[in-house]
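Before anything else, here's the structure in question.
Excluded from the complex is one protein chain; the other protein chains are retained at their positions.
Chain naming follows the written order as A and B, and within any one chain the residues start at number 1.
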Amino acid sequence: MDNSRQLFQYILSGLSNGAIYALIGFGFAIIHNATGIINFAQGEFVMLGGMFTLFFVAFLNLPLIPAIILAILVSTIVGIVFERLAVRPLKNAKPLSIVIITIGASILIRGIAMLVWGKDTHAVPAFSGSNPLYIVGATIMPQHLWIFAIAVLIIIGNKIFFSYSIIGKAMRACAYNAQAASLVGIDVKTMVLFSFIISSAIGSLAGIIIAPLTMTSYDVGIMLGLKGFCAVIIGGMSSGLGTVLGGLLLGLLESLGAGYLSASYKDAIAFIILLLILFIRPEGLFKKKETERV
Amino acid sequence: MNLPQAKSEKGAAAVLRIKNITKIFGGLTALEDVSFEVKDGSITGVIGPNGAGKTTLFNIVTGLYSQTSGDVYLGDKNISFFAPETLAGMGIVRTFQNVELFSEMTVLENVMVGLHTKSKSGIISCAFKLPSQIKEEKYIKEKAMHWLEFTGLADHADIEAANLPFGKGRILEISRALAVEPQVILMDEPAAGLNSLETSQLAMLIKRIRQSGITIVLVEHDMELVMNVCDSIVVLNLGKKLAEGTPREIQENQEVIAAYLGEG
Partner (left out) sequence: MTKEKREIIIFSIFTLAVLIIPFFLRGSYYLNVLVFIGINTLLAVALNLLLGYAGQISLGHAAFFGLGAYISGVLTTRFGLDPWLVLVIAAAASGSLAFIIGFPILKLKGHYLAMATLGLGIIMYIIFNETVAVTGGPSGLSGIPNMHLGALIFDNDMNNYYLIWIITLIVMLLSINLSQSRIGRALRAIHNSEVAARVMGVNARILKVQIFTVSALISAVAGSLYAHTMTFISPASFGFNFSVELVTMVIIGGLGSIYGSFLGAAILTVLPEFLRVLQDFDIIVYGLLLIIMTMYLPGGLINGLQKIVEFAAGKVGKRGGSGA
């Protein structure tokens, strides 16, 4: 009984972390599909989400909901500024330059966060208290339910947006062929801006909903960002089901590995999976291989 | 197993043989069961409307793409699925439709890279400047200058390739390919973007290259150039071989005329 309860606990926390990784992964995919860029600063938006929420709640004494909304807004503005200042001027830059610029931006954002909020780790209040619920003998934190609910909403919202809305469809057209899209009158630049808006918003929201479980500090963005990247690689750079599965798989493996093998190597598990996928199936687990254009 | 070397009626051996090549990208069939031979020392034109599969064919022959089915032979040897660098060593080299120069290197250095297969100093002997490496370096430089003189770019040797006028860039690609001392050069639209003077100079250069014993496969849209320099022509349309023959035969072929007219 005790064993199976423990297993349940591992699975639960694995799935909720996994849902977060999937959301962060979406952010990578949305920007990558619009621009061909892997945004190394993606994790920083996750950090900003949590830190701003904390800031608004703890220092400005705002109620939680307005604090969250403000935090998403401010993080998104950072995303817009980033796109304007560092991405838009690039145009035909080499991948190497883009990698370096987004890394530069990521350490810059992290550094400023450290300057503003210090190096301490902060607890963020849970959305609806921290009294565990008991379900079939297992404990579950209300925050887990929040994570699942919000993640499912975002996944569905994301799907609807890209399948049915005009802007979403235009963004997909850009992802498929930017030149053709601009020929039929789609403003590619605006779509790129939208991709940064959406992915910084989703990223910061992911950071907000996980912060109560994991605590937050100026440097959580590195690890969370990399794990989101791992999820989206498993999912073949899609902002869809593949990445959700990728995130959940990663979350589960990580949590079970930490529980049954070694807790201290928890983070290493994600990176070993990342390397294995990149080595063996860089196109993701669920996609067919394509001939790369020369 | 040694396949007998295919001999043409005039007795020239086929240096390159394309056999039943099919290439499918996802759902798109870019090449379908294409076969033809390139005779030793000839200039063979490959023409066809945009999207016909010409560049894809070059990519397969030079090892950049893998075909879905079919084979490529160099002489008697099946070279299907060989890597580009292996093929360069065996004497197959190409130029690119969208010029692919080493843009941050000088013109001379670009051609010196072409001599990579003709030299062999490794990391150690290069780092320690062993005598053999110094000798080799001298050889590479002289040989590269020789090819620049051959193509008329010697005056530009020390210019960075990115700063070369477009037309000269195309010539540099050819110079670099010549440095490999290939059996076969595949040229992908070498006249695209050239003015008429440059095009006629290119025609002369192509003929001089052939005179030096190198076989040429030429993809080109400039029909005057194609008809002027080619010994035989293969026409591709929508991934299929539409016709094959001498320039005159192709010019009179109704199907070819229809395909081109249909194209606009």
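To be clear about the criterion, a contact is a pair of C-beta atoms (placed from the backbone, for glycine too) under 8 Å apart; a residue touches a chain by one contact, two chains touch by 3 or more.
This structure is a prediction, so every number in the text was calculated from the model and none was measured.
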Where the missing chain makes contact, among the chains that are shown: A, B
Of A:Ile101, A:Ile150, A:Ala181 or A:Leu249, the one touching the omitted chain in the full complex: A:Ile101
Among B:Ala14, B:Val93, B:Val107 or B:Val256, residue touching the chain not depicted: B:Val93
Chain not shown: contacting residue from B:Ala52, B:Leu164, B:Val180 or B:Leu194: B:Val180
From A:Leu60, A:Leu73 or A:Met114, residue that would touch the chain that is not displayed: A:Met114
Residue numbers in chain A that touch the chain omitted from display: 37-38, 40, 86, 89-90, 95-101, 103-112, 114-115, 119, 222, 226, 229, 233, 264-265, 267-268, 271-272, 274-275, 278-279, 282, 294
Interface with the undisplayed chain - residues on chain B: 62, 64, 83-85, 88-89, 93-94, 96, 100-105, 109, 112-117, 119, 121-123, 126-129, 133, 136-137, 140, 176-177, 179-180
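Everything that follows uses one rule, which is that only the chains that are shown with their structure count from here on.
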Euclidean distance of C-alpha centroids - chain A vs chain B, Å: 47
